[in-house]
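For reference, the structure is listed below as structure tokens.
Omission of a single protein chain aside, the complex is shown with its protein chains in their original locations.
Let's turn to subunit A:
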Amino acid sequence: MDAPPPDGLTRPPLRLFPTAGAAQVNQPIPFGTRGPADHAGTDLSDVMHQVAQGDKRAFSVLYDALAPLVFGIVVKVVRDRAQSEEVAQEVMIDLWRQAARYRSEAGAVTAWAATIAHRRAVDRVRSAQAAADREHAQAAREHTTAFDEVTEQVETRLESEQVRRCLRGLTELQRQAVTLAYYRGLTYREVAEALRTPLPTIKTRMRDGLIRLRDCMGVTT
């Protein structure tokens, strides 16, 4: 073929993220088996170095690499799409602003960006809750509904087979503690209330749940 087709219609239909049979190639992949000098994010930390010096073209590269990660977690926590677009833009601008404060010793660029994005999303949700001055009991009701939704979404909407499989490897309480906190933005106190479980137990389940996830994903830093 010497010229590209005039439009996409002549092309065979393509699935973006095929799942049939994909598990066999996903499962054996350990994450982070590379040496300490070569962990995920090595490359982006060099891009960050340029961004920290005010390089807008490097920031354009960084934007392309990180915007889906940032937008995805913000939407997950904030839920309202219009607000999420606003928060995600604030996060991307914040990455530009704070670029010089990124330290590669403290972890990969993706982890740094995810932390900033999650924090902003949580701030948005919590300030909205404060503004609404909601009743305590009503909050608990919302949380109970929330974790039913989370459980369902964890089963059906995660696009990473590895993460889905690792979450399935947690106990019910570990999974709910982790997902209510991270995907719903609840504090550990709110998680304890929603799950009607003592605070020290929730702290412990968050910790052993994350340890199990970390080991399942083969994460190293």
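By definition in this document, a residue touches a chain if its C-beta (ideal position, glycine included) is under 8 Å from a C-beta of that chain, and two chains touch if they have at least 3 such contacts; residues count from 1.
By definition in this document, contacts and distances are computed from a predicted model.
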Protein name (UniProt record) of the chain left out of view, among "Regulator of SigK", "Isoquinoline 1-oxidoreductase beta subunit", "(Fe-S)-binding protein" or "Superfamily II DNA helicase": "Regulator of SigK"
On subunit A, residues whose C-beta touches the chain left out of the figure: 1-8, 11-12, 14-22, 24-26, 28-34, 37-38, 40-47, 49-50, 52-61, 63-73, 75-76, 85, 88-89, 92-93, 96-101, 103-111, 113-115, 117-119, 122, 157-164, 178, 181-183, 185-189, 191, 203-204, 206-207, 209-210, 213-214, 217-221
